[in-house]
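Complex shown without one protein chain; remaining protein chains in place.
Showing chain A:
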Amino acid sequence: MNESQVSVPLQVRLRFGHAAVQRVATAAGVDLLHIKGAAVTPALRPEGYLGSDVDVLVRPDHVDAIDAALREHGWTLYSTFEHGSPFGHAQTYVHDAWGYIDIHRWFPGIRLRPDQAFELFWGDRHAYEIAGVACQVPSDPAQAVILVLNAARSAKGARVDVITVWQEAEPDRRVEIARLVEHLHADVAFAAAAGGLERFRHDREYRLWKVVSDGGSRSAEWWARIRSAPTTWAGVRIALRAPLVNVDHLAHRLGRTPTPLDISVEFVRRPFAAVFEGVKGAGRRLRPRRVVR
């Protein structure tokens, strides 16, 4: 019997990760749904790609509870909602045995209120066994919507999902998916991946999804986010966040907790980086090593 002396394949870790998180959630009375990766119905991902982490969508009111429960069982916070991604939708934890998990409090592209969107998914959930544990997953049409919305942020990377779950779907399934997209108010982001985004060129989120799905510089993405904000105050808040130093990513880049001097240096460095981006376009992106999707 070997313990920790041999590497465990990522596919194995991911399956155990889903199972472990389900056990934690059940014990803590937390409602969550496993999305993407190893939790996807095999028919929707025939090539069997499992991704690189565990993703779950948590009932928004239960985010604090799952945060406490995960920490109690050995997960440590890797990046926060505020700094994990430009959307602020997910928070990442890492565990010695299971690797990374992204806790989603909402899913980018869905404009229905997060608690209502979760309830919509939760109402049609079913159990999918992973590593012997009954993990709660959304319905197959809901999984398809999530995969397409995820592809919209992947800059051509995950477009194979769009082909499998949307373009090649049976007519009845496409009707189910389209109806769900409508209920979720996710039409703009869905179109960014599935096609037809130009139909929404007058929508306030059009530019954001155009930039995100086509790929663009960070500054272009921030401008698009500011313009897509539903209120003036939300836009201002985004604008104020843009130049802030992402302390989580800086810590991982440095391999230690940043000192006040590190943060100051980074704060000065970033605007220059943004100018450089403006000159060079999308050729070079200052991305963290691991990006929340």
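Note that contacts are C-beta pairs under 8 Å (C-beta built on N, C-alpha and C of every residue); 3 or more make two chains touch, one makes a residue touch a chain; residues count from 1.
Everything that follows uses one rule, which is that contacts and distances are computed from a predicted model.
K.L.:
Would you mind picking the UniProt name of the chain not drawn here, from "Ca-activated chloride channel family protein", "Phosphate transport system permease protein PstA", "PDGLE domain-containing protein" or "PqqD family protein"?
P.N.:
Matching the unshown chain against "Ca-activated chloride channel family protein", "Phosphate transport system permease protein PstA", "PDGLE domain-containing protein" or "PqqD family protein" yields "PqqD family protein".
K.L.:
For the full complex, which residue in A:Ala131, A:Ala178 or A:Ala229 touches the chain that was left out?
P.N.:
Once the missing chain is taken into account, the touching residue is A:Ala131.
K.L.:
Of A:Trp98, A:Tyr128, A:Trp166 or A:Phe190, which sits in contact with the chain we cannot see?
P.N.:
From the options A:Trp98, A:Tyr128, A:Trp166 or A:Phe190, the contact with the absent chain belongs to A:Trp98.
K.L.:
What residue numbers in chain A mark contact with the hidden partner chain?
P.N.:
Within chain A, the residues touching the omitted chain are 1-4, 6, 8-9, 11-13, 15-16, 19-21, 23-24, 27, 73-74, 95-98, 131-133.
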